[in-house]
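One protein chain omitted, others in place.
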Amino acid sequence: MTQGREIAVFAIALVVLAFGPLICPLIQLDITILSEVLVTTLAVLSVNLLLGYTGLPAFGNAAYFGLGAYGAALSVTYLHVNFEFAVLVGAAAAVAGGLLLGPFLLRRRGIYFGLLSIAFGQVFYFIAYRYTDVTGGEDGMNFPRPSLGPGFAHISIKEVQFYYIALIVFAVAMVAFRAVVRSPFGRTLVAIRQNEVRVRYLGLDTDRFIFVALLISALMAGVSGALFGLLINFAYPLILDWHQSGNFVLMMILGGAGTIWGSLVGALIYVIGKDIISTITPLWQIFLGAVFVACVLGFPRGIVGSIGALVRRRAVSEDVSANEAFDANAPIEVGRGV
Amino acid sequence: MSDEILLEANDITKAFGGVRAVDDVSIAVREGTIHALIGPNGAGKTTFFNAISGFTFPDHGRVTFRGTDVTRTRNWRRIEMGMGRTFQTPSVFPELTVDENVRLGVRAHAKQAFRLRTPTGAAAAAVDARVDELLGFVNLTAQRGRLVAELAHGSQRLCEIAMSLSTDPVLVLLDEPMAGLAEAETERIVGVIRDLRERLGLTVFFVEHNMRVVLSLAEQITVLDRGRLLAEGGPQEIAANEEVRRAYLGREVLASA
Partner (left out) sequence: MLHDLAPQLFNGLVLGAFYAIVALGLSLIMNLTGTINMAHGSFMTLAGYLAYSLVLRGTSFWFALLAAPLIAVMVGVAVERTLVRPLYRREPFYSLLMTFGLSLIAEEAFRLIWGANGVPFSPPAALAGTVSLGFMSFPVFRIFIAVVLIIAIAALAFFLTRTRYGLRLRAAVQDTEMIAALGTNTQVLYAVNFGLGIFLAGIAGVLAAAMLGLSSTSGNALLMPAFVTVIIGGMGSLFGSVIGGLLIGLTISMTTLFIPAASEVSMYILMAIVLMVRPRGLFGEEGIFG
């Protein structure tokens, strides 16, 4: 896709989403579900950066997500901060978690990295579980949604306002994500995924790249978590559990690993699908598991990835002369599945 | 051939679970030479290469590069210091284009890889020029837009060599560059290796099994056998060396050279 076309698609998507509050009542969808989709997309982006682009088994991102949510919840409950600050605290907590865990995670790759990620997530889970006095333990903690703005300007945030805040954050996140993955830094991440040894033998310290990617991922997941907590006015231990990490990974695969829009598509399908199916049957988890298994076995590229592959195949089958003008800055579509 | 020792390995020993893959080996590579490392299968050549290039660390011994002790230096740091390396199976980025493969190394060397903004203007032009230069050197300019996975084995090897040059090394380590190549492709690689020294003034240290190539290309040859140093010398000496003949299965190998 050329740059111009990308901007057009993005603009159209934003415009469509901007009409969300008007469309939702027509299709009997609660606006909060759409907010949840946008907020969750950030978490999926965070997993996509590490797993889809860099090829690292990021199965512990629920930890950062949960840190974000609890950061918001605790700061609102005990420090009475306003909305922006709650998000900021949540994001900071998540990044702190990333700084803490990074040195451990960097020591290994492959399965170890994945298992370590899960294990660390579980530590935070148990801390939230046990610290009943502070975090409310197993039952979680309810907290009120603070208003937006500095001390004097109390803009209370109902669901519609929340949706537009989420939309803005989503737009910023998508632009930032695209900037990162298209940058020289991002392309190095893609190279690391294909052959980390060769990247090192080109004189690059891959640990540094991965650490920064980890922090960016933690930041995005933290913002996602903080907003999620503020959306449902609730923080509970299970959002730190590795099953939650697994859900993010599933969304990434569904939408398309290694693609930018795949994260939104995956979040959309999961959140809305879960909402619809759980009204039909309480056994929606079997559906979820089955989709997971089917995706991994037969559909590893996900939706956006498969479309991308189809487009590429059509382009290659035309007579592409190797001597044609070559644009070195053209986007690299990875999208080849996990 | 200068007398400066560029790379020196002293008493290198590396064992894997009780088996000494490399046993007390010392080699000096002089600046500006084409130096070959040969030996029968299992002689420890790649293990030795790995110790020199930082893929693994030796159990005992010292590696000195350009006067600095690099025995425990990280591999990416050794590349920064001026080493370049290829592997037995071409170590490239299969899902990226030839251009992208070479560009990453050039960017890395220009300290542009760890950046969020894609450089423009003079900096970008310099990178472009260097990529063009490298692709031209290995004659892959026409293939620059193709995915490396789709290239023939020989072209992949050439791409890898270009990548190893992208960081401006003074010493290039080639691990079995002719492995799996057809006759015509082999000639091409031999030409490139010669050019590395003739046109670029680099030092080449390579492992190889193709004796004809080794004897015609190398000025200095080191022979390993079962992890130990067997012989060292110029092509004529080595070809005439009885122990070397015995180490290889069959004298025909060297007799026909």
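Should a chain be cited, it is by its letter among A and B, assigned in written order, with residues numbered from 1 in that chain.
What we mean here is this: a residue touches a chain if its C-beta (ideal position, glycine included) is under 8 Å from a C-beta of that chain, and two chains touch if they have at least 3 such contacts.
Predicted model only: the values in this text are computed from it and were never measured.
Engineer: Pick out which of A:A119, A:L148, A:L215 or A:I272 touches the chain that's been left out of the picture.
Structural biologist: A:A119
Engineer: Give the residue, chosen from A:M141, A:L189, A:I216 or A:V249, that touches the chain omitted from the document.
Structural biologist: Counting the whole complex, the residue in contact with the absent chain is A:V249.
Engineer: Which of A:L14, A:L29, A:L148 or A:V296 touches the chain that is not shown?
Structural biologist: Going through A:L14, A:L29, A:L148 or A:V296 one by one, A:V296 is the residue touching the chain not shown.
Engineer: Counting contacts across the full complex, list the positions on subunit A that touch the omitted chain.
Structural biologist: Subunit A touches the chain not shown through residues 51, 57, 59, 104, 107-112, 114-116, 118-120, 122-123, 126-127, 129-130, 197, 200, 242-243, 246, 249-250, 253, 283, 285-286, 288-293, 296-297, 300, 338.
To be clear about the criterion, only the chains that are shown with their structure count from here on.
Engineer: In angstrom, rounded to a whole number, how far apart do the mean CA points of subunit A and subunit B lie?
Structural biologist: 42
Engineer: Sort out for me which residues of subunit B touch subunit A in the complex.
Structural biologist: Of all residues in subunit B, those touching subunit A are 53, 55, 74-77, 79-80, 84-85, 91-96, 99-100, 103-105, 107-109, 112-119, 128, 131, 142-146, 163-164, 166-167.
Engineer: Spell out the part of subunit A that touches subunit B in their complex, as residue ranges.
Structural biologist: 179-180, 182-185, 187-188, 190-191, 194-195, 197-206, 208-209, 320, 322-324, 326, 328-329, 332, 334, 336
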